[in-house]
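Apart from one protein chain that is not included, each protein chain of the complex appears where it belongs.
For chain A:
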């Protein structure tokens, strides 16, 4: 039995502790936010927050995060509404197919948790290993800038 704290709820799960967190979140807890992208920690589509930092759920076993606070895309919103990072991605239309969007939003949320006022270079560096194939980089950066308190329009368009 593994105990996982996900989106504020404690779950007791009868799975071996070496199962990657991603499959437990998706298949046992029916959470669709984290996506399978590479299984190698390269693309970031599976990102979740673990104690407020971004982790790649495909490459973390659930045993390793038992007892830690896991938040998925579904758990970002509060009673007061969506997370401002989600609001920013909606406002700036920061998605095309949207498959990578989870990783983008989680990464920017984690960046803000660590650094409340990142500059553009810090944003780009934080997103270096979250891959987008649709080429939505312009809109994603605008959304990230907005979420980080920078002027989105200062981005070239």
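Following the convention adopted for this analysis, contacts are C-beta pairs under 8 Å (C-beta built on N, C-alpha and C of every residue); 3 or more make two chains touch, one makes a residue touch a chain; residues count from 1.
Following the convention adopted for this analysis, contacts and distances are computed from a predicted model.
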Of the listed "Molybdopterin-dependent oxidoreductase", "Acryloyl-CoA reductase (NADH)", "Cation acetate symporter" or "Aminomethyltransferase", the name UniProt assigns to the chain that isn't shown is "Molybdopterin-dependent oxidoreductase"
What residue numbers in chain A mark contact with the hidden partner chain?
-> 15, 18-20, 23, 26-27, 30-33, 35-45, 50-51, 53-56, 58-61, 63-65, 72-74, 76-77, 82, 86, 89-90, 93-102, 105, 107, 110-111, 113-115, 121, 123-141, 156-157
